[in-house]
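Shown here: the complex without one of its protein chains, the others still in place.
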Amino acid sequence: MDKSIIRAKTLVEALPYIQMFNNKIIVIKYGGSAMIDAELKMSVIKDISLMKLVGIKPVVVHGGGKKISEMLVKIGKEPKFIQGLRVTDDETMEIAEMVLSGNVNKEIVQLFEKQGIKSVGISGKDGRSIIAKKKLLDGLDIGWVGEIDTIQTELITALIENDFIPVIAPIACDENNNTYNINADYVAGAIAAKLGAEKLIYLTDVEGVLRDVKDKTSLISKIKVDEIQRYKDDKIIQGGMIPKVDCCAESIKNGVAGVHILDGRVEHSILLELFTNSGIGTMLMP
Amino acid sequence: MDKSIIRAKTLVEALPYIQMFNNKIIVIKYGGSAMIDAELKMSVIKDISLMKLVGIKPVVVHGGGKKISEMLVKIGKEPKFIQGLRVTDDETMEIAEMVLSGNVNKEIVQLFEKQGIKSVGISGKDGRSIIAKKKLLDGLDIGWVGEIDTIQTELITALIENDFIPVIAPIACDENNNTYNINADYVAGAIAAKLGAEKLIYLTDVEGVLRDVKDKTSLISKIKVDEIQRYKDDKIIQGGMIPKVDCCAESIKNGVAGVHILDGRVEHSILLELFTNSGIGTMLMP
Amino acid sequence: MDKSIIRAKTLVEALPYIQMFNNKIIVIKYGGSAMIDAELKMSVIKDISLMKLVGIKPVVVHGGGKKISEMLVKIGKEPKFIQGLRVTDDETMEIAEMVLSGNVNKEIVQLFEKQGIKSVGISGKDGRSIIAKKKLLDGLDIGWVGEIDTIQTELITALIENDFIPVIAPIACDENNNTYNINADYVAGAIAAKLGAEKLIYLTDVEGVLRDVKDKTSLISKIKVDEIQRYKDDKIIQGGMIPKVDCCAESIKNGVAGVHILDGRVEHSILLELFTNSGIGTMLMP
Amino acid sequence: MDKSIIRAKTLVEALPYIQMFNNKIIVIKYGGSAMIDAELKMSVIKDISLMKLVGIKPVVVHGGGKKISEMLVKIGKEPKFIQGLRVTDDETMEIAEMVLSGNVNKEIVQLFEKQGIKSVGISGKDGRSIIAKKKLLDGLDIGWVGEIDTIQTELITALIENDFIPVIAPIACDENNNTYNINADYVAGAIAAKLGAEKLIYLTDVEGVLRDVKDKTSLISKIKVDEIQRYKDDKIIQGGMIPKVDCCAESIKNGVAGVHILDGRVEHSILLELFTNSGIGTMLMP
Amino acid sequence: MDKSIIRAKTLVEALPYIQMFNNKIIVIKYGGSAMIDAELKMSVIKDISLMKLVGIKPVVVHGGGKKISEMLVKIGKEPKFIQGLRVTDDETMEIAEMVLSGNVNKEIVQLFEKQGIKSVGISGKDGRSIIAKKKLLDGLDIGWVGEIDTIQTELITALIENDFIPVIAPIACDENNNTYNINADYVAGAIAAKLGAEKLIYLTDVEGVLRDVKDKTSLISKIKVDEIQRYKDDKIIQGGMIPKVDCCAESIKNGVAGVHILDGRVEHSILLELFTNSGIGTMLMP
Partner (left out) sequence: MDKSIIRAKTLVEALPYIQMFNNKIIVIKYGGSAMIDAELKMSVIKDISLMKLVGIKPVVVHGGGKKISEMLVKIGKEPKFIQGLRVTDDETMEIAEMVLSGNVNKEIVQLFEKQGIKSVGISGKDGRSIIAKKKLLDGLDIGWVGEIDTIQTELITALIENDFIPVIAPIACDENNNTYNINADYVAGAIAAKLGAEKLIYLTDVEGVLRDVKDKTSLISKIKVDEIQRYKDDKIIQGGMIPKVDCCAESIKNGVAGVHILDGRVEHSILLELFTNSGIGTMLMP
């Protein structure tokens, strides 16, 4: 019984947090380990399900690079990367789309539906939600790697209003009917900005921004957009973290109230960040 | 951190319960100690606030007999009762209405608003929500004690649809402009039935129905409507519990899916009953 | 028969007036003798009922000072005033709220409902409609006498749209959960302004603004806001009329098209003013 | 001033009548002297305008036989009748339609609009509101005289919902594109029935049903449908009154709550009948 | 079969045109030969019916001068014109209204209804859609010839939203209850501008604007508004074409995207212009 009362108290303690985000759109970039480990997967799905039930409007954007590479290997094709970007010829693009739109995307939907939560899996092609253009790598054409030209939220908004969680694969087309693979981080950022989301959450495989990359206790909890440059100068934000932080900064400039870089390897990291005082990642804010 | 994860897990464990009651109307009869003790008061208000935020539509019906008696004493009038019913002359009726509609009712509203939860305090007079007629006590006229003639839910429904919690004082009038004081238990039951509520919750000062009234561990968790007579025959349901149980049975016959008799002296008793497996009271069901 | 034809003609003559106010909000400050004399009471209720039926949207704000004093006396407490403002300690505030929200307010509702007109009695606490702050009297704290900080019309508007007449008691709370008694004239003015009311009508116990206060035939029918100062200089507007006129002027500056000071002691004074050419009070206008 | 108070009282006395018909559809067959005498015309228009403003939904059906005959004479054609029905060749039909739809109909609209009341003039052709078929006179073809085959209320309802008074000319077409002139009494009856009107009012040039046709004081105020036969047997309902009463009876059988035969030569006869106790005509009822 | 495939291809070729005008308002001024020749009449009605069915919102404005003159002759009155404007005394006005509102207007409605297309015939009097004032001819009063003072689109918009084609006769009244006959070209232009129509189409009895009025192959397909003056200077736009072109220019200045002067003597001229590449008339554009 005492345990039950503690439970009830816990629920009640979540009250102000629930209130704060009521009716707000929160975009979650779902990727990394949290998309592979079965237990973490369920933990993320449950966190987002709870968000939905307490009146938040979640939108999920997912990646799936690892699965694409596995499938390429299966058909006897070696994945190739230049500066971290996948070299994407026609066949690779076809496989990438099948894996993202036809496998990863639908699996997430299926997990939500299993929880009794209504969701719909789409890609940027559906409702022409994302129009892309070719992205060059320092002038080099590496195939069907795209960058975002335009976001059209008509379909996403219709799904939200009809009470579905939109689950979005980062695939888009251009005016000439070409298909592109786009970095899911950018897609999440652009959609959050266009929807006027309250928050954008990146599930990553790092703790957040660390003052000393070797010291996991050196997490920086809050960074203001105008402090970013100083952190870069001090080499605190460096390497792979730079594009992610830039993408966060961009979203904030476009009106998202806060962007969270969370450690997706921690169970219930989203709830911990949103619904308790124990913020566990790094929050970027205006 | 570990404590935080336990919190997050607790929230997630509430998922199926939240889902079960999503968008459902739950009527709470608020009375007894839970309306007097300051801490219990806040616990009830927070429980109902949480219900509201997670998508449930609560309706509150309250009593206030103790406060009425205090006020009567204040104006130098001794409260009189016959068989538990208050003898209600004109002056008593005027005081009763002022206390219920003007004091108790507005205090509850104020507590909700303090939590940031929109609510509106009404009595059965507003929108002609309750039409009453005189209740005789074995043929004896004991004044302005009423019983329910008709419930009109137009106002209550409008308030719910406009996202307010209706807080209802058990005062009503008749076609001849007389004012009546009505037993709040009956009001809660009749409104729950008319609204097609999913659940009706009675906050009382007992543990529920006890198999042995002296043994608090002998709580009966579930009673089917057609078992009531047997429990009465066995003197398990007896005394003051009889009218309450009859009132519950009536609501269930009119379509309420479940009626809970809870111990309002236990903190967060509503959440314990609805959102955890540790049912703490007695549930009557069809 | 001839009498009937005169009746029909009278109805038809009201046509242009009815048209003029169709669908418009008119706020009525209900107070003074018209709230005490039984016949006048019915006359006001019927006037407002007719307004409602011919497509006007009335909102009623009421006072009740006399009843408060009576109740205070009943509990053996002498009412105290400084410069016309009631000294309001905790007990006085409790009594004031009970009388206004639990007695006067509900009686008005009951009278409307008796006429078959849907109405709802609320105070400034319901839906957090009025947020107040303490009003000092030249720096002196005289207790829970409040002035208006904010008006929130969400609930009032919802009631109007659902076809109820809102009846409002001038009680409010602040962010710290304190309860205040506010001058009903100010409440009526502030609500009229916030709702963008077409008209604001004060039922008073004077004829209106008289050029010569001893000569009841010296009524001034229309005063433009920018003439007020001159009338004050000429001592035509003086004494208790000054705050009332200032309050009217404030409402007009905030967008109310016309404010009427009517003699509530005259039967059907509202209809006389609105629906016939015989304006009977003083109208302030931009 | 006293006169004004009497006026106000008169308005208030209309309260229960206004309430009774609030939001109800009332169909008025407008014809006879009330359509010719300029003063009576204004009296009818004002009565209906008032009905509209106090929340009733009037629908006007008009005739215009006299004007048709005048126009026929103007083009040198003698109007011909058999048993009261106009012999309607092609040319007559063309003139009849022009007069009804292009003259009488638009004049009524213009009078309403002059009063500031929104109205729209249509014929049975618009929105295919009336489908007709040829009416034979004891097997005799007398031209384009039609009887009603089907009423389609889609357009009429849309106009009512958009706050216009529909003004309907009794012209219709059939599936083969022929145009028919239909008796306006039948049109009014059929439309009232199809719309589920509360009342149907016939403005005629008689006092109503008289017990003794020579004694104007022998008016029968109320006739139940099942008494009609007896009145016919007693020769109290006879001659031209028979088809009118049959038409009333038909409407009542189809759900109209009351049908009034009024003397349109009396000023404000509609208001007298609806809004005062001095019923002036004969009411047929179930 | 081959013929059928050609048909199917034809339908498919119309796709981009249909798309272009989807949900757009197109105002058609219907007049000239296309209103007299039976076959052309059906061709116009079918073109507009098709427009309606493929998602365009057509509004029809019609003239009818020839029919008015015929009717005047019929009653023995000779039609009189000064500078092309009809001298309109009271009797002429009455006949003109009957012919336009009661004959031409209803015939068009009937033809649409025959096609299964919902339509409603109104004049500028209905819903006070057109308010007119007297038009003087160089200071000369030639009777009830009006010019447009105000357009009120409330009724027209309500009809469009309820899925009816509004068919409008160019008759209007003023504030003093006078009736006026207005040039239908001006009515079409003013209504198109007020409705924010995408296109305005004039069905005329000429090919369009010809570079050489004697050479039918010298049609000018497109004229920009700022080229008009030059065409006037060059005497290419001259005579009766000047007011029409000025009226088009006016509409374009008021926001209509394109105005087409089409030859109504060519079968299906509207479809040819809108749905194929073979533009057949002159289009004026910004």
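We call the chains A, B, C, D and E, going by the order they appear; numbering starts again at 1 in every chain.
Keep this in mind: a contact is a pair of C-beta atoms (placed from the backbone, for glycine too) under 8 Å apart; a residue touches a chain by one contact, two chains touch by 3 or more.
All of these numbers come straight from a predicted model, not from anything done at the bench.
Engineer: One chain isn't displayed here. Which of the visible ones does it touch?
Structural biologist: So, spelled out: the chain left out of view touches A, E.
Engineer: Tell me which of A:Ser33, A:Asn103 or A:Asn254 is the one touching the absent chain.
Structural biologist: Checking each option in A:Ser33, A:Asn103 or A:Asn254, the one touching the absent chain turns out to be A:Asn103.
Engineer: Looking beyond the chains shown, say which of E:Ile26, E:Leu50, E:Ile220 or E:Val259 touches the absent one.
Structural biologist: E:Leu50
Engineer: Which listed residue, E:Glu13, E:Glu70, E:Asp90 or E:Asp234, touches the chain dropped from view?
Structural biologist: Among E:Glu13, E:Glu70, E:Asp90 or E:Asp234, only E:Glu13 touches the chain that is not shown.
Engineer: Which is it among A:Gly32, A:Gly121, A:Pro170 or A:Gly281 that touches the chain not included here?
Structural biologist: Reading the full complex, the residue touching the unseen chain is A:Gly121.
Engineer: Could you pull out which residues of chain E are in touch with the chain that's been left out?
Structural biologist: Residues touching the hidden chain, for chain E, are 1, 4-15, 18-19, 22, 43, 46-47, 49-50, 53-55, 115-116, 266-268, 271-272, 275-278, 280.
Engineer: With the missing chain put back, which residues of chain A would touch it? List them for me.
Structural biologist: 71, 74-75, 94, 97-103, 105-106, 109-110, 113-114, 118-123, 125-128, 154-155, 158-159, 162, 164, 171, 173, 177, 179
Convention: only the chains that are shown with their structure count from here on.
Engineer: Which chains are shared contacts of chain B and chain E?
Structural biologist: A chain counts here if it touches both chain B and chain E, and no chain qualifies.
Engineer: Would you mind checking the shortest number of contact hops between chain C and chain E?
Structural biologist: The fewest touching-chain steps linking chain C to chain E number 2.
Engineer: Please check whether dropping chain C from consideration leaves the other chains as one piece, and if not, give the groups.
Structural biologist: Ignoring chain C, components are A, B | D, E.
Engineer: If you average the C-alpha positions per chain, which one ends up nearest the average over all of them?
Structural biologist: C
Engineer: Same or different: at the chain A/chain B interface, is the fraction of residue numbers used by both copies above or below half?
Structural biologist: Same-residue interface.
Engineer: Can you give the whole-Å distance between the Cα centres of chain B and chain D?
Structural biologist: Measuring from centre to centre gives 56 Å for this pair.
Engineer: Please output the residue numbers of chain A that touch at least 2 other chains, ranges allowed.
Structural biologist: Within chain A, no residue touches at least two other chains.
Engineer: Touch graph across the chains, line, ring, star, complete or other?
Structural biologist: Its topology is that of a line.
Engineer: Applying that definition of touch, give me each pair of chains that meets it.
Structural biologist: A-B, B-C, C-D, D-E
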